[in-house]
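With one protein chain removed, the remaining protein chains of the complex are shown where they sit.
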Amino acid sequence: MDQQNIYQPYLMQIEKITEEAPGVKTFRLKFTDENEGNNFSFHTGQFGEYSVFGEGEVTFCVASPHTRKGYIECTFREAGRVTTELASLNEGDTIGFRGPYGNIFPIEDWKGKNLLFIAGGIALPPMRSVIWSCLDQRENFKDITILYGARTVADLVYKHELAEWKERPDVNLVTTVDPGGETPDWKGDVGFVPTILDRMQPVSENTIAIVCGPPVMIKFTFPVLEKYGFTDDNVYTTLENRMKCGLGKCGRCNVGKVFVCKDGPVFTRTQLKQLPDEY
Amino acid sequence: MEKELKILKYNDLPKLIERFRTQGYPVLAPVRKNKVVEIETVESLDAVALDALLSTQSAKKAAFPKVEKVIDYTLGKNAVQQVPVNPETHPETILFGVRPCDASGFKSLDAIFGDTPRDEFYLKKKEKTTIVSFSCPVADSYCFCTSVGGGPGNTAGSDIQFTAISKEELLVEILTEKGAKLASHFTDLLSDTKGDIDKNKFLAEVKVVFDMNAVVGKTTASFNNTALWLEQSLRCIGCGACAFVCPTCACFDFQDEQNTKKGVRLRLWDSCGFSLFTLHTSGHNPREVQSQRWRQRIMHKFAYMPEQLHVVGCEGCGRCSRACPVDMNIKEHLTSIGEIVTV
Partner (left out) sequence: MSELINKVTQLLNDKTIDVFIGYEKGSADRIRAAFARTAEQAAKLVYTASCTQNLAGYLMKHEVKKLGKPGLLANVAALRSIMQLASEFQVKDGEVYVLFANADGSFTEFTSFASIEAYLGTTDVGIKSDEQEMIARLEAMSVQERWLFWNKEFDKCIKCYACRAACPMCYCHRCTTDVNQPQWIPVASHERGNLDYHLMRAMHLAGRCVNCGECANACPMDIPLNLLTYQLIDPIKNTFGATAGMKADAVYALSTYKPDDKENFII
C-alpha cells in the first residue's frame, strides 16, 4: 500500500461468504498481498471502509475478533448502493479495505469483571468481535452474558455461533425475537430486548454492559440498566454516522465537536450524555 | 526567516510573470470573465485582474481542486490492480495576485489536511505552491478580515506580498524561504527601500465589527439555541455556493467512476449545507433540517476548529455572503451571535 496515499485501500480477496439472514451476509476477507496481511493488526471496536470498485466505499466495524490473525470478517445487510453491489459478489472476487480506524473497546480494563452484552438485529456484528475477543481469553473475565434479539427468528445473525455459545457452559446466552417473530419450534424468548433485560434482573456490581442496536432499542435499554444500578461509565456502545474518509477530514460524521470516525465509534454512556443529539 | 523589504517598479511587473513562465512555473492568478473573477493559469500580466477586489472563488483550488483523483485502478477478470497515484507529481506553481485572506485561508486547510494522518494530495500541492499576494487597497462592506484576526495587509500565509505605495512603485515584502527563492528570479529588478515605509497608509480600512473571542465563546455555547439557528437560516435554500467559494471549507466526498477496463476514485468538494451530506442509508438524517446544517457550518468554523485545530475556520473574506443567492450574510450573523447577552 502506498504510504503517501491515505485513501488507497488494501486489496482483499473474498475467501468465504456466509448467508446469515435474509439480505445479510458475512465475508471473510484475506489480504491479496500476504505481507500486508502479516503487518496488519487492529483492535476490537475499530471499523474500516470497504470498497466495491466502481461503486464506492461503505463503513462497517470489523466483525471478527482481533485475537484471530490473517483475515478479517465483515457482516452487512444489503441496503444502499455499495452493500447491494457487495452482496452480488462471489468468493474469489476482489474488494478494497481501508482501516482500521477509530478507537477501541477497552477490553484490557475489563479483566476480572462480568460482561453483559446486549445486541439487537444487525448490531450483533460489531459486538461479535468483542465477544470472541473476550471468549478467546475467557479466563480473564467472570460471568459472560449475551442478550441478543432480532425482529424474527430468520433475522438472527450468526446462527451457528449462537448455537455454539448456547452449548458453552461458560456463556449465558439469551436470545429473543419480537412478539410475532417467533416460529413454532422457537425455543428462545419472545419479547423486546429491554423487556427481556428487565426480566433477567442483571447484576450491575463489577459488571460492564456493552449495548449495540437500533436507536430505539438503545433508548429503552439504558433506563433498564440504570434501574439495576449500572453507572454510565460502565455502559458502552458504538455509534455510527455517515462517513466518507474515516479519518476526521471529510466533515460529515461529527456529533457536535466529536468525530465518530476519530474520537469514536466506541463511547461510554457518560460520553454519550455529553454529546448533542446529532446522530 | 526575517522578512526582507524591497521596492519594485510597477512597470517591471510584467517581467515577473514572463520570467516565471520562462522558468517553467505555471502561474495561477485572478482573471476577469464578465461578472466573475476566476483563478486561472495566465501567460502574461495582461490577463491578471489586479484591480479586482477579490476573485469570486477562493484560491484554495491551487491545492484542493474541485475534482481530484485519489485512486486509480485497472480491472481484470475478478481482480483489481491498483495504479499508484503519486501526490508528488504536481508542478511547482505560483499563485499570483491573490489577496491576503486567500493566502491566510490556507492555514485552515493546512490544519485539516495536515492533521494525522496527513493528506499528501493537499499537502504536496500546497508545499509546491508559492503565494504572491497583493495587499488590499480597497475593501467592500462584505469584508471583515480584521474581525477574525486578519487584515488588508496581513502577511500570514504569503511568501511574498506586494503593496502599491505609489502609481510607480510597489513595496515588496519577501516573507519566507520560498518567497526568497522565487524573488531570486527578479533580484535585478528590486531596489532597496529608502527610509521607513508605513504600509498601513496604503491599505483599505476594514473596521472591526465583532470580538472574535466572544463570537467563538458564544457560538460554542449556542448549540442548543434552536431559535437562533432557525431565525438566521429561514431564507437559506441549502445550496453549496458558500462552501464552494470559501477559502477554508474543506469537506469532501468520494465518488467512483469506471468503465469496463479501468476506474478512478475522485475526491470532490462537498458541503455541509446539502441535506444529503449526512443522510444515512436508512433514511435517518442527523442534520435533518437546514437550520441544523447552518448551525454546523458556523459551529465547525467558530467552535470545533478553534478547539481542535487551534484555528478559526474563517478569514473574513465575505465570499460566501457575496455568492449567496439569498443574502445570508455571515458578517451580520456572526455579529448578532457576538451580541447575544446570555446563552
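Read from first to last, the chains carry the letters A and B; within each, the first residue is number 1.
Note that contacts are C-beta pairs under 8 Å (C-beta built on N, C-alpha and C of every residue); 3 or more make two chains touch, one makes a residue touch a chain.
Please read these numbers as outputs of a predicted model, since none were measured by experiment.
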item: Contact with the hidden chain (one of B:Val289, B:Leu309 or B:Ile340); value: B:Val289
item: Residue, one of B:Val245, B:Cys272, B:Cys317 or B:Leu334, that touches the chain absent here; value: B:Val245
item: Which residue of B:Thr56, B:Asn86, B:Thr220 or B:Ser336 touches the chain not shown here; value: B:Thr56
item: Contact set of subunit B toward the excluded chain (per top definition); value: 33-36, 38, 56-57, 66-67, 140-142, 230, 233-235, 237-241, 243-245, 253, 255, 257, 266, 268-269, 271, 274, 276, 289-291, 321, 323, 325-327, 329, 331-332
item: For subunit A, the residues touching the chain missing from this view; value: 80-81, 84
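Here, only the chains that are shown with their structure count from here on.
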item: Euclidean distance of C-alpha centroids - subunit A vs subunit B, Å; value: 40
item: Interface residues, subunit B side, partner subunit A - complex; value: 70-71, 73, 75, 78-80, 82, 84-88, 112-113, 115, 117-121, 223-224, 250-258, 263, 265, 267, 270, 272, 277-282, 284, 286-287, 292, 296, 299-300, 303-304, 307-308
item: Residue ranges of subunit A in contact with subunit B within the complex; value: 2, 4-9, 11, 32, 51, 53-57, 79-80, 83, 90, 92-94, 96, 215, 240-242, 244-245, 247-257, 276, 278-279
